[in-house]
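Have a look at the structure that comes next, please.
In this view, the complex is presented without one of its protein chains, the others remaining in place.
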Amino acid sequence: MTQQTNLSFSGLNAQQIKQLERESRREHWGRAWYKFSRNSLSIVGAVTILIIVFLAIFAPYVTPYPDHATKPFTDFANASQPPSLEHLFGTDEIGRDIFSRTIFGFRFSLSMGVIVLSLVVPVGVLLGLIAGYYQGTRIDSIIMRTTDIFLSVPSLILALAIASVLEPNLSHSMIAISLMWWPWYTRLVYGQTTALRNEFFVSSAEVTGASTAHILFREILPNILSSIFTKMSLDMGWVIIIGASLSFVGLGVQPPKPGLGTMVASGAKYLPDQWWISLFPALAIVVIVLGFNLLGDGLRDLFAAEEV
Amino acid sequence: MTEDILTITDLKKHFVIGHNGLIHRTPITVKAVDGVSLSLRKGETFGLVGESGSGKSTVAYMTVGMYRPTSGTIRFRGEDLFDGSKERSKRHKKEIQIVFQDPGSSLNPRRSIKDILDLPLRIHQPQKNRLEEIVRLLSLVELPPEYMYKYPRQLSGGEKQIVAIARALATDPSIIVLDEPTSALDVSIQGKVINLLIRLQQEFELSFLFITHDLSLMRNVASRVAIMYLGKICEVADAAEFFENPLHPYTQMLLSSIPVLTEEEEALKPVKVESRGEIPSPVNVPPGCSFHSRCPYAEAICKQVDPEMKEIRPGHTVRCHLFASDRSQA
Partner (left out) sequence: MTRQPLLEIENLRVGFKVYGGELHVLDGVDFVVNKGEKVGLVGETGCGKTTTMKAILRILPQPPGFIESGVIRFHGRDLMQVKDREMRHIRGQGISMIFQDPTAALNPVFTIGQQLEPVIKYASPENRRLPRKVIRQKAIQALRDVSLADPERLLKAYPVQLSGGMRQRVCIGMALATNPELLIADEPGTSLDVTIQDQVLRLLHQLVEERDSSVILITHTLGIVRQMTDRLYVMYAGNMVETAPTRRIFTNPLHPYTQGLMDAVPKLTGGGVAHGIPGRIPDYLHPPTGCRFHPRCPHAMDICRQKKPSFYTVEEAHQVACFLYDTSSGADSAPARKEALA
């Protein structure tokens, strides 16, 4: 209330200020959408991901046979049926509906990606910001040499080792993937932070006496978010592939849960006669990974040339 | 005579840029600033002019605390800015502000004008109503209050620089260091920014340390002018005296290199000292007078002995053997 009266001398009231804020936001999003949508493939990517996320969330309601994926289930009478109207993707060697299991498989793949990235990104980004801002000091060398060590361990082997020492299950393989993933974010953020800390707007904040936290999170981070989001989108695809690879070799999602990799693996024995058992889960992996990659490319365009 | 608000004494900044040798490592240093002394009076505009590599910006950055001097002192009203402690005091951060050269880089592209102006207020004027202060700052620099919600990308180069000036004003400083504030702008905009600065200077009794390479501009705004070449000041004088009676051969070379518009200006240039030679690398400054490699009047002594600053007339000081006392009598 007091602010409103104080501002009156400027000829603006609270309502007008809100209006301005709204217009500025609309312009911002309008421009963003224009840049994103100029590449029709990014739209394809975004729509694909939206559909997959929708299917995954509402899997129990959109699938014809949710029980085939959530409960131990066998129906040998209907085993190894080729695709039909009843079973869109056919059935597997013990009679489960592959379509339903694939949709549920998205759940594991997506949650794996989301969980791994939500572990990895904050840690990696924070370390990268700190190391980049204190470039040339001891803090920089400690953080960056640590990332070098992690990066020099072959990642899939590390994951295999962890998953086999500990009990093989989804959460252990996620820990394994997270361990080898954070240094990439540290590197990405480090590179950009070292460039940004020399920008005059950072100097200006320092000269005025802003806190280090302000400089890291308010001045530098917003300028890097774009590349972080882009990388996250591309990484979702990668994490899903690695997750699928781990479950393919039996270290990820455990049967009877429908991991996409597990499904490909268990169907592989029946190739080429009963091709649908592995083909559809494999295609599902391709579609989800492609979707995230196209989306990532679109995000990159969106954040690229600032001036258009 | 007004008081000196900022005194810089024998200021040096040497950067180590690498090492020579594998075992006996001798550092390679750049003497970016090598013994600069000057004083800034309250309410004046002091023009510090030089080409790239002259060290003028390094002086500016030390004045606002972006670098610590290698030696020498910078005093604000007699208080040493780098008095042993690692951080400058909050008061000095408030009193000495800076406007940077590149308006594209000096405003964070991801923050709105409101956020940008809010930061110095939050640190130095937390007790005030900040929204109201922001509106006041914008009106001071003649920008409409709607600009609060704009982002730097939506502003022209001139407007960005005006916002940067508003940000510098936000702490209510007594000194603003202007690091080539208009060199990235078009001439038609430059006038607006310069006249705004002059008005603000009168309104708030600001002192400007104006870093630039543009002598024509200094003719019109500075009360005193100093020329820097390879880390040293080679001539200082009151602006009128400086342009009517430039003494140092480098000053003369600079003046005669300026592309001008009218015959009247052409007439003001000193006898043409044609520019020649390259600016030596600051890593490899020539011995003696650092200008001797390009100086048309260089003699044997110039290659060996670095001349001292010498006051030729009251307020007019030159670093050149041509004006050494024993020779001027001869």
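List of remarks:
Labels for the chains are A and B, by order of writing; each one numbers its residues from 1.
Assume a residue touches a chain if its C-beta (ideal position, glycine included) is under 8 Å from a C-beta of that chain, and two chains touch if they have at least 3 such contacts.
Predicted, not measured: the structure shown is a model, and the values here were computed from it.
Set against the missing chain, the residues B:19, B:90 or B:276 yield one that touches it, B:276.
Contact with the undisplayed chain is limited, among B:12, B:41, B:75 or B:213, to B:213.
Although one chain is not drawn, its touching partners on chain A can still be listed: residues 30-31, 34-35, 308.
Mapped onto chain B, contacts with the missing chain fall at residues 51-52, 156-159, 186-192, 194-195, 213-217, 219-221, 243, 253-262, 264-265, 268-269, 274-276, 278-279.
By definition in this document, only the chains that are shown with their structure count from here on.
For this pair, chain A with chain B, the centres built from the Cα atoms lie 49 Å apart. Contact residues on chain B toward chain A in their complex (touch as defined above): 61, 64-66, 90, 93-94, 97-98, 100-102, 105-112, 115, 119-120, 123-124, 129, 131-132, 135, 139, 145-146, 148-151, 153, 164, 167, 171.
Taken together, the chain A residues at the contact with chain B in this complex read 2-3, 6-7, 9-12, 17, 20-21, 23-24, 28, 199-201, 203-210, 214, 218-219, 222-223, 225, 306-307.
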